[in-house]
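Omission of a single protein chain aside, the complex is shown with its protein chains in their original locations.
== subunit A ==
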Amino acid sequence: MIDTRKVRNDFPILQKLIDGKPLVYLDSTATSLKPQSVIDAMDEYYTEYSANVFRGIYKISERATEAYESARERIGRFIGAHDSSEVIYTRGTDESISLVYYSWVLPHCKPQDEIVTTIMEHHANFVPWQQAKLHHGVTLKIWYTTPEGQLDLNNLDKIITRRTKLLAITAVSNVLGTINPIEEIVKRVKKLNPQCLVLVDAAQAAPHMPISVQTWGVDFVAFSSHKMLGPTGIGVLWGKNELLETIEPFNFGGDMIKEVHETATIFNDVPHKFEAGTPHIAGAIGLGAAVDYLSKLGMDEVREHEKEITAYALKTLSSIPGLTIVGSQNAENRSGVIAFTVKGIHPHDVAQVLDEDNVCIRVGFHCAQPLHEYLKIGATARASFYLYTTKEDIHALAKGLEKAQKIFA
């Protein structure tokens, strides 16, 4: 069991008061708070060895290279990768998916080919495939959810065909909270078409539950550092080594080359050929410290804690009259994110009233406008939880919602 009181002491922002009141942070799906150990690891790089990686023949540069690569190894272990060279540093999930778009989809997909994605995707895992359709004539198929926000696996054999080149799917919806059974989906997809690659958007899974890229049996996995206690500006694309060896980089420049001549260039080895220019060194080190923190707590424990908080929040929120929860009511198959609407009050106004008491929630489409349109709902309010969320936070949310209802009564 996670000792929340102890955990919260690790987060300096939770010790501070804003306008004399403590912070009730319920927007971890947008970005998580950072523990002291992550901040310290990055500070240490900047104050003690802030040299460039790979190039310097001097101690602090070698130390920077060692820290940068050691973080890659720990991140690889954290996601169950066989080999840390399969871990590519990017700017975040969006860039990771764009890498697959530019380096794999564009050279490999012809107009008669099909790409499948779901209606519950974040724009990061939707817009690239729409672009492939609009500009390259690839057929885009969308896998719709049931009204409860679940994917029906029995529909798969109608969706995946001999022509399907890629299934791009999220592991966890950032609006519905739905946890998709990736392992089972991949098994069925590979049976229907062994040539179909699977890309998993793990931005909402890697921070909140144990994941294993090998067990999933997928080809690409993308996630961001800042949603899992790490700094902003860095993320990961994991890819199967044999795939990464064959595809070309889409960013060019320093570090990603072995030799450059007037008429030809030989690219560097995997993963370095995908990491052009001076990387976000402190960011990689910070993400390394974040996975250390999460590994020490245990991802099973993190999931258990969030499940408990989610069940409690579902119960608390569903007792508020006029409040409608989007998606499943069962904490077993959903992660710690609850989107909702309050009758007669626009989500913006809900969030504004909550902010008076430092209760932070997100409102709008949460970068998933196609899902909102499919479900025929306007903007929603969204509260999301993490390892530092307490039942007191949920009480503060409920109190704030009642206050908003009073103002707009």
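Criterion: a residue touches a chain if its C-beta (ideal position, glycine included) is under 8 Å from a C-beta of that chain, and two chains touch if they have at least 3 such contacts; residues count from 1.
Operating definition for what follows: contacts and distances are computed from a predicted model.
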Next item on the list: Pick, from "Beta-ketoacyl-[acyl-carrier-protein] synthase III", "Sigma-E factor negative regulatory protein", "SUF system NifU family Fe-S cluster assembly protein" or "ABC transporter ATP-binding protein", the protein name that UniProt gives for the chain of this complex that is not shown.
Entry: "SUF system NifU family Fe-S cluster assembly protein"
Checklist line | Which residue of A:Pro12, A:Pro107, A:Gly277 or A:Gly378 touches the chain not shown here | finding: A:Gly378
Notebook entry, point to check: Hey, which of A:Ser70, A:Gln352 or A:Thr390 is the one touching the hidden chain?
Noted result: A:Gln352
Note to self: Need a quick check: the contact residues on subunit A for the chain that isn't drawn.
What the structure shows: 346-349, 352-353, 356, 363-365, 369, 372, 378-379, 407-408
